[in-house]
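I have a structure I would like to understand better, so I am pasting it below and will then ask my questions one at a time.
Yeah, one chain of the complex is gone here, protein chain that is, but the others are all in their spots.
Take a look at subunit A:
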Amino acid sequence: MAASTAVRSSMGLTFRLSRVIRQCSASPFYRLNSCVDGFALLSKQGFPGGLQTLNRQLQTTMGVCHNDVGNSNAEDPKDVVNVVYVDRSGKRIPVRAKVGDNAMYLAHRHGIELEGACEASLACSTCHVYVSSDHLDKLPDPDEREDDMLDMAPLLQENSRLGCQIILTLEMEGIELTLPKVTRNFYVDGHVPKPH
């Protein structure tokens, strides 16, 4: 019993790491080294705390890689948060995300055309989204700095938030994030832009 659990967890680790390391192949070499170090560290520790802790430790090591929180390849059903993005042409894009994911970087990973000019530092409003009304109060209140930036966003509404400040929790299950139709020329032909 213990053996099969160990095998299952180690396979989970390998599976997760292989995905992590594949992401690494686009990174400079030193980041690959830090992944490998992380793996060595975890092997020594014998995966304490199960897969969740494992993922957090991997994230810490990988933190420099993608500047984001979370990994959208949800394994554990306990961690899954289903999100729907509505892009500027009205197209609905369901995404299977994970607790802790950042809504802006999540959008980037799924090719949704949400910009993030200032890289989540509350210095622009390009990641402005509308939050579905039943989920609005599940978000913590905005920082004064977020409100200041939101004030600059075109087509500001009651349910406006900055995507880079939305960190997914289980209570946000089913949340819909709509991209404001700020351009006069948004895609109407269902064209899906490639991630850049």
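Assume a residue touches a chain if its C-beta (ideal position, glycine included) is under 8 Å from a C-beta of that chain, and two chains touch if they have at least 3 such contacts; residues count from 1.
We adopt the following convention: contacts and distances are computed from a predicted model.
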Practice item. Among "DNA-directed RNA polymerase III subunit RPC3", "Septin", "NADPH:adrenodoxin oxidoreductase, mitochondrial" or "Transmembrane channel-like protein", find the name that the UniProt record gives to the complex chain excluded from display. Key: "NADPH:adrenodoxin oxidoreductase, mitochondrial"
**Study point:** Among A:Ala107, A:Val131 or A:Ala153, the residue in touch with the chain that has been omitted
**Key:** A:Ala153
Practice item. With the full complex in mind, choose from A:Val81, A:Leu122, A:Leu139 or A:Met172 the residue touching the hidden chain. Key: A:Leu122
Check your understanding: Considering the entire assembly, which residues of subunit A contact the chain that has been omitted?
Key -> 113, 115-119, 121-126, 128, 145, 147-149, 151-154, 156, 182-187, 191, 193-194, 196
